[in-house]
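Remarks on the structure that follows.
Note that one protein chain is taken out, while the other chains of the complex remain in position.
By letter and in written order, the chains are A and B; residue numbering begins at 1 in each of them.
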Amino acid sequence: MSRRAEPSERPDSLPRFHRLSKIEPILYLAPFLVGVIVFTLYPVIHVVFISLMEDYNYLTRAFSRFGLGNYISVLGNKYFIQALSNTFIYVLLVIPIATCIALAAANMLNQKLKLTGLFQTAYFLPMVTSVTAVGLAWRFMFNERIGIVNFLLSLVGIDPVGWLTKAEWSMPALVIYGIWNILPFTIILLLAGLQSVNPMFYTAARVDGSKGARIFFKITVPLLAPTIMLTTIVNTISAFKVFNELFPLFKGQAGPFYNLYTVVYFIYEQMSGKPRLGRAASAAMVLFAVILALTLIQLLIQRRWRGTGKG
Amino acid sequence: MSKTARAAIYAGLILGALIMVFPFYWMFVSAFKTTQEINRFPPTWLPGSLRFDNFAIAFQKSPFARYFLNSVIVTASCVVCTGFTTILGAFAFSRLKFPGREVIFSILLSLLMIPFEMVIITNYTTIIHLGLNDSLPALIAPFTSSIFYTYILRNFFMTVPDGLYHSARVDGASNWRFLWRILVPMARPSLVTIMLLNALVSWNSFMWPLIVIKTTANRTLPFGLYAFTTESGSNPELMMAASTVVVLPMIILFLFARKSIVNGVARGGMKG
Partner (left out) sequence: MKVELSRVTKRFGGTVAVDGFTATLADGQLIALLGPSGCGKSTLLNLLAGILPATGGRIFFDGDDVTAWPPERRGVGLVFQNYALYPHMTVAQNISFPLEIKKVPKPERARMIREIASMVHVEDLLDRRPDALSGGQQQRVAIARALVKRPRLLLLDEPLSNLDARLRLEMREEIRRVQRETGVTTVFVTHDQEEAMSISDQIVLMRDGRLQQCAPAQTLYHNPVNRFAAEFLGNPPINQIPGTVSGNRFTLKNGGAEIPLPFDAGLADRPAILAVRAESFQLDEDGVPCVIADMFEIGKEEMASLTIGGESVRAYLPLEAPTRKGDTVRVRLKPRGVFLFDGKTGDRL
């Protein structure tokens, strides 16, 4: 393509003597930047201020004073503490399980078998469908009296479980649905990682006499480590925002006994009814802090793996 | 690979596929059952008859046609607007020279990690102050530009050799003409992927409509569906019929454009 040897010679800009050229970039950028500034950049800055404004009224934009009042009240709120702990439990259950299942599924999908297209369609379907709509199907499947899940359990002699009605079973139900939901995305990322592994490594292993499971754990998993790490972090960030899943399962409540608050659900609740945006904002700041930390870890990993060079 | 290993893998794949597809199967099947049949235990694996009454009843009880239309309007508007701003923005960031280009772009990239749940608070007040509260434009306005898609498209634009641009300019083509006659047709696969992902996200969007929409007539499908389950009792067969209506368009889209969507997700993930 273009000769790298003469970088200084490559024309990189058009003549400045074009009449339009000064304002032209602005015209091209304006539609894009207006949206970004109004609905992303400004809100990011603004939300910090809101979180510090006590008794903020979003209609009059009045507030009583600047301070950490919102943070104190949020961090002292038992529902927020519950939300934090629920969210962490949810993430800690969903991510490892989903990653392991996805790894197995991706590895199977990566074999040169027939009908891969059909299998892929089946595995990836939940990714494109509404969390609300499929959640309703799960709610019906989890039904204590007539649900298919309890029917299947009854076949192995387990008594009906109150998945959506008992406090102790509501988290497992949410987690199962969460795993099922996050699987397609995880499988796709891991499959892409697998497909980028140089087949040379497998040939070498096979020549050395290694077999299936051994190859998987000694070759595939280590080579895939960076992909697994990144997938885990991306998934963790999205699992931290668990919210939508609650609505179909628990009729819009945070669990059968208000026992399943999550961070985003808390934020949502502060915004609905009689909005308390200051509190919502400070809760959002806490969420952001967690996501920021995860993102920084992600960047660090990406840099390290880029530095050492991948396979 | 040995025959037993191959059989084991097929068995594993089939089991997994059944688990992944089962909720959809159950949704579709239940949508055709009668109230008596659906309450039967043990459940029946196939409906006694193919009756579409559940759909009719659901559409009667709740204005799903209206919801569907709203969803189409909102999704189409978001996709068109985002597509337009993304094409122009990606062109500016890849081809045009202006002071601070790289700085501005890195600031935008750093905004990628901002969760939507964080900006939603201010956006809510912005929508109210713009007088858009509880209207369809409120569902469109915040989603007319996407840093993520602009980033993807800019990366594609950067791979187009300079020569194409320069020869078009020497031939007298303006930037505008070059963009729409040369660059956009060349970027069609990337653009299609971007628009598909955008359509999926937009169609399935839930939290934002939940916050800004109050009037029944302005609901989109997922929100309308959720509202239906709380307002119209919880007849599972009606719920499943309504869910089918929400899910089916995206399933059809996916069957036709699986490769494009999967590649898009694999390349950059879906910003949700």
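As a working rule, a contact is a pair of C-beta atoms (placed from the backbone, for glycine too) under 8 Å apart; a residue touches a chain by one contact, two chains touch by 3 or more.
Computed from a predicted model, the values in this text were never measured in an experiment.
K.L.:
Of B:6, B:40, B:129 or B:166, which sits in contact with the chain we cannot see?
P.N.:
B:166
K.L.:
Check each of B:6, B:177 or B:214 against the chain that is not shown and name the one that touches it.
P.N.:
Counting the whole complex, the residue in contact with the absent chain is B:177.
K.L.:
State which residues belonging to chain B touch the missing partner chain.
P.N.:
Residues 161, 163-164, 166-173, 177, 181-182, 185-186, 188 of chain B touch the chain absent from view.
As a convention for this text, only the chains that are shown with their structure count from here on.
K.L.:
List the centre-to-centre spacing of chain A and chain B in whole Å, with centres computed as mean CA coordinates.
P.N.:
Once rounded, the distance between the two centres reads 16 Å.
K.L.:
Under the definition above, what is the set of chain A residues touching chain B in their complex?
P.N.:
For this pair, the touching residues of chain A are 1-2, 10-14, 24-26, 28-29, 31-36, 38-44, 46-47, 50, 58-59, 61, 104-105, 108-109, 111, 113, 117-134, 136-141, 143, 145-146, 148, 151, 154, 180, 183-185, 188-189, 191-192, 212, 234, 237-238, 241, 243-244, 247-248, 251-252, 264, 267-268, 271-272, 275, 277, 280-281, 284-285, 287-288, 291-292, 295.
K.L.:
Mind listing the chain B positions that touch chain A in their complex?
P.N.:
1, 5-6, 9-10, 12-13, 16-17, 19-21, 23-24, 26-27, 30, 38-43, 84-86, 88-89, 91-93, 96-98, 101, 108, 111, 113-115, 117-126, 128, 141-145, 147, 150, 161-163, 166, 169, 175, 200, 203-204, 206-207, 210-211, 221-223, 225-226, 229-230, 234, 236, 239-240, 242-244, 246-247, 250-251, 253-255, 258, 261-262, 265-267, 269-270, 272
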